[in-house]
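One structure, as structure tokens, below. Some questions next.
Heads up, one of the protein chains got dropped from this complex, but the rest are sitting where they should.
== chain A ==
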Amino acid sequence: MTIHTKIDEKLNDKVLYQNLKGFATAYKASKENAYKGLDFEALRTKVHDLKDRDLNKVMQQFNQFKENVEKHGCKVFQAKTGDDACRYIADVMKSHGAKYMVKSKSMTSEEIQLNQYLEKEGLSPIETDLGEWILQIANEHPSHMVMPAIHKTRQQVAKIFSDYTGEKVDPDDIKAMVEIARRFLREYYFKAGVGMTGANVAVASTGTIGLVTNEGNARLSSTVPPVHIVLVGYEKLCDDFGQALDIVRVLPKSATGQIITSYTTWIKGRTPSHKNADGIKETHYVFLDNGRLAFLEHPKFKEALKCIRCGSCANICPAYEMVGGHVYGDRYIGSIGLILTALYQGDAAAKDILKMCIGCRACSFNCPSGIDLQTLISDLKLVVGKKYGINPVKKKVFKSVVAKPKRMKSLLSVGANFQFPLTTTNKLNQEKIIKTVPMLPKEMDFRKFPALASKTFSKRFFKDGYDQFSSQRKVFFYPGCAIEYFYPEMGLAMVKLLQKSGIQVDIPKVAACCGIPAIASGDPDNARTMIFNTLDKLNDAKDYEALLVLCPTCGGAIKHEFLDFTKADPDRYKKASQLGQMVTPVGQFLEDQGIQFKVIGNKTVTYHTPCHDSRSLSYSAEAFLSSVLGEQFIPLTDSNVCCGFGGTYSLDFSSISNGILNKKIENIEATKAEILVTDCPGCVMQINGGLMHQKKAVKVMHLTEFIENHLVVVE
């Protein structure tokens, strides 16, 4: 099945849609509650720092752990590969004549596909986590790290249970279903010769593992059978209980929005066990490498080994929310799943799924271990793009058009002149749009496209003499492609506003692309050309108060990606770094000037926070708008959740993009606001296009246009 077939299958799954949507909303609220009164940034920095270590340090922790448990007669096995681990575990079971092994939830065992291995050997692993058990008897795989069966309804579970037990199961009675699980699994705990658990943390100072669960199944699995096997990745090691508790403090909050789970259990080695002849538990620790240790030495990918498996990066991912974990990830799920698939299973396994990331950066800002997941995904996209190639049409467009500013300009101006027969005026808002795009596949037809501007921003800027205004106070403005070719008015509105305040605005002589489209598509070579083009055309930082952007994605690129791509070129790197520090979203600049505005008219307004405003430039205009507008401002639910644009993503994965957009539109409609303000031309294109397609009358405006038309400066 191709990735697109898989995606479509999931998008048509109404149960999945409802469950994930419901969960995403509930999760955000409970997580916020769980962290109330705590400094999330400080907590996650702590976890990030304690997990920041090299191979040497991890091996020290391992040796200490090993010594602490071996001296009491526990066994420690170092598994190089998944198969090594499986074989060892099978051997332990066989040596005890154990047919059954009760397991508590372990992502690591999913990683090495332990169940399949044991079953082939004629052994019976029994999943005891309710969600995992449901999937085991249904012969399926988890679709979420913390809520494995989130894609199932109660009716589906009832059917699975009645097929399995032969009993009648009321399809609406969840409590009764839980009772069935309790009854069946209880029997297995006592039948099993071996119990297996994972470990959320492994404390080196004593050789203790920590397990975080709600059901209590890990307690039973580690208590009732005479043998306990712990399967754990090296990255779970930490120095002492201080560190372990720092992790336990954030894990449940980020996982399910609970302050703490029902059980946090600390287990060390050889506890009393009456089922053994000597009355003491036999304990085995299987430490899994499977590629981890190599990446501890990698300058970037070592970050992925800081993961504490909370699942938060799936919970907040708009693309995951559309397709679920059977598509978004492989054995590991969500944003970290895309990365670990590449690291553990190899880039061939990851090359398609990596593309599903829209780049909204929500994961990077939510990870309780402080992993910058989106950047890792972006790096991996470049790696697989180079190795396996990208869409050839895209590559050609990047190489021969976008990376050549002059050619792009002339081609698009030809386009602007000849699009006339294709354009029309949208009746609801009088905007110029493309009537119908010829040969556009049906799934891409979910929004209207804006027409190309008849004159580019730069052309109007120079022609209308905006370059003649001079002042001591100067800012440099980088328009980016969207303002240049589609939305010159947004740029001009800003220029007029600033010049009225006595500020001179300079722009590049030739417009060039910031490179993000190529980066997001995994095309590093063309991205580099675009970045060099842009950088060379930006004036030096020293003459200006700020480098202003109206597109936060371009701004984020100058601030972050430009540095990455100029590392081997000291002059350009220096320039990128100096300019990067000056990048300022226009709203921020206006607020900093302390200009006082007041509203004219009584239109109600809501605001969508662009991903890259809040997450690349640390800015949101929400506070500004709400203070100027007072009661006329209506906050938007999930304002900072992605609108689904992502540049060419909205064409490559149009069905996901459309799904994300629909949720945004639902939220916008719920505000009943007449105007939606945002401050990214990409978001305007997406949201306005969707609203027009659905014939909704909400007016979409860039912040600069909104200020020009609806606010006045208070003298």
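One rule holds in what follows: a residue touches a chain if its C-beta (ideal position, glycine included) is under 8 Å from a C-beta of that chain, and two chains touch if they have at least 3 such contacts; residues count from 1.
What we mean here is this: contacts and distances are computed from a predicted model.
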Considering the UniProt annotation of the chain absent from this complex, which name among "Cytochrome c oxidase subunit 2", "NADH-quinone oxidoreductase subunit C", "ABC transporter" or "LUD domain-containing protein" applies?
"LUD domain-containing protein"
For a quick check of understanding: of A:Arg249, A:Lys459, A:Lys474 or A:Lys696, which residue touches the chain that isn't displayed?
A:Arg249
Which of these touches the unseen chain: A:Lys168, A:His274 or A:Lys442?
A:His274
Kindly state which of the options A:Thr81, A:Ser95 or A:Ser262 is in contact with the chain not pictured.
A:Ser262
Considering the complete complex, of A:Gly131, A:Pro479, A:Pro508 or A:Gly690, the missing chain is touched by A:Gly131
Hidden partner sits against chain A at residues 19, 22-23, 26, 68, 72-73, 128-131, 134, 147-150, 152-154, 157, 174-175, 177-178, 181-182, 185-187, 189-190, 203, 205-208, 214-217, 219-220, 223-224, 240-242, 245, 248-249, 256, 259-274, 280-281
